[in-house]
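Notes follow the structure.
Only one protein chain is missing from this complex, and each of the others stays in its spot.
In order of appearance the chains are A, B and C, and numbering begins at 1 in each one.
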Amino acid sequence: MRSESLGKERIIPEIPWDRVGVWIAALLTLCIYSFLYRDNVLYKIAEHLFVGVSLGWALCVTYHQAILPKMVYPVFMPARVDLARPDFVVAVPVLIGLLWFARFIPGVGWLTRVPIAAVVGYGSGVGATAAIHGNLLPQLRATLLPVVARSDSGAFDLWLSIGNAVLIVGVICVLAYFYFSREHRGVLGGMSRVGIYFLMLAFGAGFGYTVMARISLLIGRIDFLWLDWLRPLFY
Amino acid sequence: MEQRDAAQDGWLERLQRIDRRYIFILMAVAVIVPIVLGVRLPVGKPTRPVRLVYDKIDSLPAGSVVLMAYDFGPSSAPELAPMAVAILRHCFSRDIDVVAVSFYTAGPPLAQGVLDQVAKEFGKKYGENYVNLGYLPGMVPLLIRMSTDIPGTYKQDYTRTRMSELPLMSRVRSYDDIALVVDLASSDTPAIWITVVNARYQQEVAAGVTAVMAVDYYPYIQSRQLVGMLGGLKGAAEYESLVGRPDEATKRMPAQSFAHGLIILLVLLGNTAYVIARIRARRRA
Amino acid sequence: MIVQFFVPNRLSEDATERASDWLIIIGAFAFILGVGSLIKTHGERLRRRHPDWPYSLLALAAFAGMSIVGVGWGIDPGKPAFWLFTNVYVPLDATMFSLLAFFVASAAYRTFRARTPEATVLLVAAVLIMLARVPLGAFIYEGLPDLAEQVLISPVTGAKRGIILGITLGVVATSLRIILGVERAYLGGE
Partner (left out) sequence: MRRCCLLLLLYIAALSLASCRHRPEVGPEPITTLVVRDRAEDTGGAIDLDWSGYAPPPSLDHYNIYRSRSAIPTVSGLRPIAKATKPDETTDAPTSYVDTPITDGLDYYYAVTAVDADGNEQRVVTGAGPVQSARQEPGPAPPLDVQVQDDDAPDDPGGVINLSWTLSPDDTGLGGAITAYQIVRLEQLEGEEKVLSDVLAGRSTYTDKSGDPKVQYYYGVRALADETVRSEMARSGAIISYGRWYNGNRTNVVVSLGIYAALVIFFISRARRGHELYVRPIPGIEALDDAIGRATEMGRPILYVSGLGGASGISTIAAMIILGRVARRVAEYGTPLLVPCNDPIVMNIEREIVRQAYLEAGHADAHDPDSVFFVTDSQFAYVAAVDGIMLRERPAACIYMGYFYAESLILAETGASTGAIQIAGTDADTQLPFFVTACDYTLMGEELYAASAYLSREPMILGSLKGQDWGKVVITALLVTGAAIVALAANWAPAAELAESFKNLFAAL
């Protein structure tokens, strides 16, 4: 067995020697793992508890971090949000927000579309410019690479050149795959076939990277069960 | 002869369609055994993206401010919390101050735990050397707002202390006062930091991401939109070795290796069975 | 039919600020409707004595308990709501996520078969990365981690960039359709 230094400096989950907490956490962890065998009573308990607690937490967070500082304080306690005088403009979004409930009142149900338009309109307005500015232009610029590349010393760099060429071909072929308004035959067909290989390669690599992350998480849980829950029972 | 063939085919078939639960058991064993027995393996040399982050922080003068975004919840903490610890140790050991934010509801308490733990090691004070601003919803608009007025955007910190009472915040008005943003993320928030904050305000951004996302962010390193990146537990382990304090991540690497080995073995096994079965079928035909 | 009155005026940073605050408030109201939906679903199950009604009761009780404790006593560290958060929410969340380790293994085993050339490419790339990302890979062959990154970085970056560019065009086109009012399906009608 390893030395006792292992148990120190644990960050997650941060449970201050509270054995009850550890026991609850450990038992719930096992409840979820029981799902791997099949759906059962324990999993159902954990699942419903989880749904309830998570929504309750979300309500608390909304209350403390959105409702109070954005709606209540600006009007009733301006000093708490560093405002000199009450800010009554928040009434406008409050009214728009109330329109969500229009659905329950016959005849004015269409008013629900006002908040919908607000949310979706905002998203698309920000989305369009952000997409071009943050994605399209920089990504294009980064792809402008010399296919006949020289290393810093000025000598011809074969590997870099190949790498750059592959990259550019990859971008173009994948774009060809996403060309919708023409049948994929001939040159376009060939390019889109190549594009699929590029996509598969990227997906395979993505999968490989993910395997690592997911296993890290499992290790985290097993670490918790072992170090925080079981091991102290023996020592 | 005919009968033996069929029997073998059956065996191969079964190997290919093995019940998922056997795989689950194998996986559990592969992870539990190294942890319980405390197996050790070396970490290996740090990769370039990790080095870039380390070098960047290492080059900042004392008194600079690093903005750390804790954009992850407890579920990704096994991967990202060790990174946070390693990076914080690096910052605090170089007298760099840290402002923490979160665009993930469950982020702030985690941030607080990690910050307090590392601050204690280095005797750093809350409010002077580090601040946790907590979570606010609506990431993109917030980021835009922070470009002009960070204290005004947050108004109060995570424990609802007003900005005027946090000495560190008097030095941090906008991105101009921030030397580096480090986004520790379990979702696509680094892309938002890049597209909004790096693109618009030329703020340097580094990322610590889960291993899943690592592959997505290579293009950004190459296009220099990201200073560097820590990917997954391995990235954290590498940073730990750069900072010279092997910890959590380093200890967990052996179980990681075992589990990877298992999956690769399974894939090879499945494919061997598949190929043999196909060759047999073809030969019979 | 619907006026796109809410497209933010990008000229004014002030307007953007306002808009974001407003969206937070509008979102808070939608949240109330969401909570109502949950209460209704589970309340209905209770009333009809659906076979799973005890679980519904548990979910409602957990929700009510958590929200009352959290609203009343705050959600800062040291408060009861925070205790519930760390000892109930956190482990459940992390465990649910860690189920992926098992699913990744079974998905890899089930579907990683060299059936077609495309599938083979996927398979090889995945195995290569898996090996390279742990010390085990360097154990087999020292240059493997570097080799894997080198071989994969160009084509993978290329493919990703292709996807990103395509998505960007799609995003802008969809945004344009919405702003021009051509796309109205999201409003529930045409």
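In this section, a contact is a pair of C-beta atoms (placed from the backbone, for glycine too) under 8 Å apart; a residue touches a chain by one contact, two chains touch by 3 or more.
Being a predicted model, the structure only gives us computed values, none of them experimental.
A.B. asks: According to the contact rule at the top, which chains on display are touched by the left-out chain?
C.D. replies: Its contacts among the visible chains are A, B, C.
A.B. asks: Among A:Ala91, A:Val148, A:Ile162 or A:Leu230, which residue is in touch with the absent chain?
C.D. replies: Hidden-chain contact among the options goes to A:Val148.
A.B. asks: Among A:Tyr33, A:Phe207 or A:Phe224, which residue is in touch with the absent chain?
C.D. replies: Considering the complete complex, A:Phe207 is the one touching the chain left out.
A.B. asks: If the hidden chain were put back, which residues of chain A would touch it?
C.D. replies: Within chain A, the residues touching the omitted chain are 32, 35, 38-39, 43-44, 46-47, 50-51, 53-55, 57-58, 63, 78-79, 82, 84-85, 100, 103, 112-113, 115-116, 119-120, 122-124, 126-129, 132-134, 136-138, 140-141, 143-150, 164, 168, 171-172, 175-176, 178-184, 199, 202-204, 206-207, 210.
A.B. asks: What chain B residues would touch the chain not displayed?
C.D. replies: So the residues of chain B touching the missing chain come out as 20, 73, 75, 148-149, 164-165, 173-174, 176, 186-188, 199, 202, 212-213, 215-216.
A.B. asks: List every residue of chain C that touches the chain not included in the displayed model.
C.D. replies: 11, 13, 26-27, 30-35, 37-41, 43-44, 46-47, 52, 60, 64, 67-69, 71-73, 89, 92-93, 96-97, 99-100, 103-104, 106-108, 110-112, 122, 160, 163-167, 169-178, 180, 182-183, 185-190
The working rule: only the chains that are shown with their structure count from here on.
A.B. asks: Could you name the chain whose CA centroid falls nearest to the centroid of all protein CA atoms?
C.D. replies: The most central chain, going by mean C-alpha position, is A.
A.B. asks: Need the CA-centroid distance for the pair chain A / chain B, whole Å please.
C.D. replies: It comes to 13 Å between the two C-alpha centres.
A.B. asks: Could you tell me the distance, in whole angstrom, between the mean C-alpha positions of chain A and chain C?
C.D. replies: Each chain reduced to its C-alpha mean, chain A and chain C end up 5 Å apart.
A.B. asks: Distance between chain B and chain C based on Cα centroids, please, to the nearest Å.
C.D. replies: 16
A.B. asks: Which chain B residues touch at least two other chains?
C.D. replies: 24, 27, 31, 74-78, 109, 113, 136-137, 140-141, 211, 215-216, 219, 222, 232, 234, 256, 259-260, 263
A.B. asks: Touching at least two other chains at once: which residues of chain A meet that condition?
C.D. replies: Residues 12-14, 36, 57-58, 61, 66, 126, 131, 135, 139, 142, 202, 205, 209-212, 214-215, 217-218, 220-221.
A.B. asks: If we count contacts the way the header does, which residues on chain B are in touch with chain A in the complex?
C.D. replies: Against chain A, chain B makes touches at 21, 24, 27, 31-32, 35-36, 38, 74-79, 81-82, 84-85, 105, 109-110, 113-114, 117, 134-137, 140-141, 152, 155-156, 162-164, 191, 194-196, 199-200, 210-216, 219, 222-223, 225, 231-234, 247-248, 251-252, 255-256, 259-260, 263.
A.B. asks: Which stretch or stretches of chain C touch chain A in the complex?
C.D. replies: Per the touch definition, chain C meets chain A at residues 2-8, 10, 18-19, 21-33, 35, 38, 52, 55-56, 58-67, 70-71, 74-75, 81, 83-104, 108, 117-119, 121-130, 132-134, 150, 152-169, 171-172, 174-176, 178-179, 186-188.
A.B. asks: Considering the complex alone, what residue numbers of chain B touch chain C?
C.D. replies: These residues of chain B touch chain C: 16, 18, 20, 23-24, 26-28, 31, 41-44, 47, 73-78, 106, 109, 112-113, 136-138, 140-142, 144-145, 147-148, 158-160, 211, 215-216, 218-219, 222, 232, 234, 253, 256-257, 259-264, 266-268, 270-271, 274-275.
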